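All protein chains but one are shown at their positions in the complex.
Here is chain A:
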Amino acid sequence: MAAPDELFCWEGDWGLPSVSTDCLVVLAYAQFAGAPLKLRKMSNPWRSPSGLLPTLRTNQKESLTRPSDIIIHLRKQKYNADYDLSAKEGADSLAFTSLLEEKLKPALIYTFWVEPKNYVDVTRRWYADHMPFPLNFFLPGRMQRGQLEKLRLLRGDEGLEAGEELEKELYRDAVECLNLLSQRLGSQKFFFGDSPCSLDAYVFGHLAPVLKSKLPNSKLQQHLKSLDNLSSFCSNILLLYFPQDGRETFGPKTSCSPAAAPEGGDFDHVPNKRRKQVLSALVALGAMLSYALLTGMVSIQQEALQPQPQPMTIGSHEDEDEDN
């Protein structure tokens, strides 16, 4: 039996298995298709084979980072959640995925990375809290610049800046997209019948972070919450396929969670708190000690164990030190 492929993805929070849309899409698809994956949840993208998250490391030591590539790979391994779709449903699936990419994704990038309040209070804070030293100083800023650049290229406008006008345009497209998705879903459990497929994974991946995170500027979130069928669609998937991650929202804690229980509120949960405290203390102590040694406040006197050729010189040297 071949070893399962390894999936490196972002850690989870807010009741989700992961905070990143692309990771959620891959995780959801893997659950729907029953693909066994060895999960490596982390908050340091530099530790993944490709430097980006999500990354799938296959048995042939290939690294795939695009969700569509990962899904195609899993399909080739016979883990196909779209197996039961008719040809027309497959075509609709492709069309609605394109709708998500063109109309909703720019608004999501804006909401999490460009809108100033959301970025500072939620996104940057989460990444800075969870990334190890010293990445937490520069990597969130670099990611933000990358996302802004991406938004500029998607819109074809090099001078794009955060602002009310841009927000209105993007949110108008996104609201229309959400309404269209809601109309298509209707009162069904999943988009095509009773079992979920890749479109369900894409929709879940895009909507779940908006639904679950606590954003200060939350117009998109409010609209999504007002669409009952989409909200219950996401909650349903969390309940059925990610029960241990949804434990914060859904009642009694299960005992199989390996992560430490949250200390205090969500915002105060800093991972590896004890380790960081000890490390800070050690660094401070080391800094003070090296300052003392270098300026000569403290000196280390070396006792000679074997007879020295000129004992007189060393004796006068020691005398001078004692005078200080």
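Assume contacts are C-beta pairs under 8 Å (C-beta built on N, C-alpha and C of every residue); 3 or more make two chains touch, one makes a residue touch a chain; residues count from 1.
The working rule: contacts and distances are computed from a predicted model.
For the chain that is left out, the UniProt protein name among "Metaxin-2", "Origin recognition complex subunit 4", "Peptidase S24 domain-containing protein" or "Autophagy-related protein 9" is "Metaxin-2". Contact with the undisplayed chain is limited, among A:Ala95, A:Leu240 or A:Val298, to A:Ala95. Along chain A, the points of touch with the absent chain fall at residues 66, 68, 87-88, 90-92, 94-96, 98-99, 101-103, 149-150, 153-154, 156-157, 165, 168-169, 176, 180-181, 183-184, 186.
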